[in-house]
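One structure, as structure tokens, below. Some questions next.
A single protein chain has been omitted from the complex, and every remaining protein chain is retained in its original position.
Letters are used for the chains, namely A, B and C, taken in the order the chains are written, and counting of residues starts over at 1 for each.
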């Protein structure tokens, strides 16, 4: 409460808390009075109180996320992605190109991803692009190309869903893991829809989403019944212009403390340059990530999008080798 | 190019530019060589070059937005919102509650908005909320309540569209101005859909969108054929925690220079507290904004959401009075 | 406390609070236990508790600033700057060039500043420059040139102090207002030194300082005995690259609420471009600023630094005229 709060104002707050079915604790300090609401906090909103006279500020003591919280589920969750475990001792590197271009490109990509020892493949059929005048993805045709190329190598696929109206098509093409992109982290209607199905969802962090907002976005999916959620850190926006985004490694131990769900990292979109990827990948695994989402292309110089951040097959293979040592050093396999 | 670039690497870049149908200009400095591509830049992507050996970095000289740019259309565009002009000499203040609650609340709100001298009304039927456990809006029922209350006062309405599947319903209820919210500024499928209709669109700035990304998001709408776009600054995310968001007044003169389209400001979501709204509103108008989007509620303490940022009817009326003086000082009316 | 806190851990915290001379209030909620310390909070540091087992987080309820707080001094403070009041009903515009160059340039600058109706003049003799290879200011010679040019027009002067060792020289040249620059906002030894003298101090906000840190920096000066402190907002650092810094107008009403000291704005460094200055200046005054710090140069194209942000004499005079209307609209003079 404000330093000059009146007893009448205190009374109003107390009555409001009681009317909402909570008990009240009042702590009278030498300079401030603090009023506590005791009961199921999830039903209360700080805004309800901030507008009352005499209130300086109000806040939640208990975190707002429930299903996804570590508090509700102590053990690490291991998600089954068409037979591949995500979140256990084994680290999963999901490789593949930024976008699906041609059957030949995808066949080559799938071969190099499998050859490098990956068990999952990524690729974009629908691309969120800043400009309406650049390549927007191959669409449904791209899904088909991807599905076929990956199946030849027995690789479950990860691809991005941008539009609720496309969900049935994704199910029909048997997409193994649905990716919700950065720009859609708070597209709540899309979150609700993927909450109704039973496929693993990779939820990328919004470009300036707080950890708390990210967990709440996951809670939207979980509240619908789908608990197969994988967090993916991909760099956040800061003042620094030397790199596209800034990889937030600190979020890895913090998420591991706050949630039981797996956490992976996309070092390609974070740095935005292929030469940064090995360094960022090693950092992510060393910090405790459960996996990576890495862009690799049979011929990066010819890639239709994000050409500057894709590794070529040899660089990708070398990366997998160097990650093996890091994984061992922390008692994990890759 | 890098300081140790080879002639062969220069040749590769030159050939690539020429193959893409452009002419080449080479400037050989004492420390660096700069290669310029001459022609229609919109078809080129810096990424195409960044991945080539010897390239230090590449950039666009011409801005990527076209239809929305001041360069393509010198004069200010005045948008007709069901008879009310937005973007001309007259400043428009769009008042109304955060969310539609009941017919009584909306009737009272519409009366006070009209009484204060506003010509347009705002209100939310579908609410994007951080938590899935809080009030999500009254939905279609809310649209109906809003339409009726506003029509009694002859006020065109502004309301937020979150889901592409709701667009038909919005058209059926004759929403006068469609608002695209902060979290959907880069929901490209939604932008494409509102680009196909002929209703004015208020495009709110993403919480950490650059001016350039915002203009490109508008370009998505414009590219579909709908040029009735109104930019709405509503505060951006920074390190500061003393207020919800940070109102960016500098974007007002910058947008006025870069685009011919109107620019309005939402001081309520920017500051997040009712007591900040008058000060921010005056600043926005003084900086050159074409209008405001202000939250006002018949009884803020009882509001179902964002209670702490809504003005009560008297505060709202006082605000309108104080803005009149500012408008006059800069030669505009309100 | 953590959700799984033990009674023993609670006991340790309680004992620690009591040993530090405070009383304890314990609020036992359904999901969390909150422990309050009652007494003079300024002596407690959250860090003391954060490291104890069972503690989830700790925080101050009372703000840490005292002398500068509105709570300690209800009325607005009006500072006497060699006869010119800062912080009262009259708004002060402090004009002048980025840096002192020559006696002729300063004479012309002082004439145009006085002619435009300003009562105070700015100018830099010591310049903090990002690069060691660019012009670093004329130094002591610059102070002399400035002092003479301003005195001819009867203008008290504002200039930046960067080095504690220069304070005596500043006193000898009778600098009327000492400016502490952005990069030195948390140069605590410098703050302590200017806290010992009796000259008004303009304390610029650090480029990414929170309001709270800024108030605490002022508290360093005030704690030394010098209460003549003027806050100067000059734009903060964000992700946006379209302008040099982002002017934070919201800090104006917030500071007015938190402190009794005057608040001015530097629109020149905020935007970084002369054409943005009029718009930002109007916004600052409309938002409630007590004054402005504006760069103007007799011939901006020939200025030795920050040439692109200085107004020429005519533009500066026009600005003063346009601000008069804004000031009147809010019941102030200029």
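To be clear about the criterion, a residue touches a chain if its C-beta (ideal position, glycine included) is under 8 Å from a C-beta of that chain, and two chains touch if they have at least 3 such contacts.
Not measured: the values here are computed from a predicted model.
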item	value
Residue touching the undisplayed chain, where the options are A:145, A:194 or A:287	A:287
Touch with the omitted chain, as defined above, among A:14, A:140, A:276 or A:301	A:276
Sole residue of A:13, A:164, A:216 or A:249 that reaches the chain not shown, by the stated touch rule	A:249
Residues of chain A in contact with the chain not shown	208, 210-212, 236, 238-243, 246-254, 257, 270-271, 275-276, 279-280, 282-288, 322, 325-326, 328-330
Residues in chain B touching the chain absent from view	3, 25, 27-32, 34, 36, 38-41, 61-62, 71, 208, 237-239, 241
Contact set of chain C toward the excluded chain (per top definition)	42-43, 45, 47-48, 50-52, 64, 128-134, 136, 162-165, 183-184, 186-189, 192, 207-208, 213, 216, 219-220, 223, 237, 273-274, 300-301, 303, 305-308, 310
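FYI, only the chains that are shown with their structure count from here on.
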item	value
Label of the chain whose CA centroid is most distant from the centroid of chain C	A
Inter-chain centre distance, chain B versus chain C - centres from mean C-alpha coordinates, in Å	31
Distance between the centres, which are taken as Cα means, of chain C and chain A, whole angstrom	39
Rounded Å distance between chain A and chain B, as computed from the means of their C-alpha atoms	26
Residue list for chain C, restricted to those that touch at least two other chains	208, 238-239, 241
